[in-house]
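A single protein chain has been omitted; all remaining protein chains appear in their positions.
Up next, chain A:
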Amino acid sequence: MSISETDRGLHRWSPHLACSSAGDFEMVAAVAARSGEQMQFMLLFSRQGKLRLQKWYVPLSDKEKKKITRELVQTVLARKPKMCSFLEWRDLKIVYKRYASLYFCCAIEDQDNELITLEIIHRYVELLDKYFGSVCELDIIFNFEKAYFILDEFLLGGEAQETSKKNVLKAIEQADLLQEPRHEYFNVPVY
């Protein structure tokens, strides 16, 4: 994905809310203790709405995760290009940006900084791009585990761990060097 930008564009929310019906949501969210400011989750999905990567920084049940994903994908895809990259959604702030065919979408809390989150997304895209060499959606589909490893080096527990591109890639490449050669190791096939 050569970093072509189609600009697009976020409040806090409780770990328990998604299981409850829309009606009780406000109440549940009100009661839930705040976890402090941090990113709550990051989702990567395609223009067709297919989820390509999901990273959750707050404990949620599978059912809740699915519900949130469904709603959010729908909300973000319904927005027109050139709209602002931020929106309020439930109790959270959503920051999103589209790169080629992929949407990168982060949920942050009320006090969090939208712009710096937008640049977190961008730095992650840069890392993927550098690692895969002009990354595209297929790289992330076929090497999803790598996409997770890179993300873990960059963000941990929803907070930036290492923002230097060089240092993150160094860590990943070191790990790659530790790999054991093996007969079945080929390039991924042509699709």
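In this section, a residue touches a chain if its C-beta (ideal position, glycine included) is under 8 Å from a C-beta of that chain, and two chains touch if they have at least 3 such contacts; residues count from 1.
Definition applied: contacts and distances are computed from a predicted model.
Its UniProt record calls the unshown chain "AP-2 complex subunit alpha", which is the correct pick from "AP-1 complex subunit gamma", "AP-2 complex subunit alpha", "Translation initiation factor eIF2B subunit delta" or "Peroxisomal acyl-coenzyme A oxidase 1".
Chain A meets the missing chain through residues 5, 7, 9, 11-12, 26-27, 29-31, 33-38, 51, 54, 59, 62, 66, 80, 82-88, 91, 110-111, 113-116, 118-120, 122-123, 131-136, 138-139, 141-146, 148-149, 152, 156-157, 159-167, 171, 174-176, 178-180, 182, 184-191.
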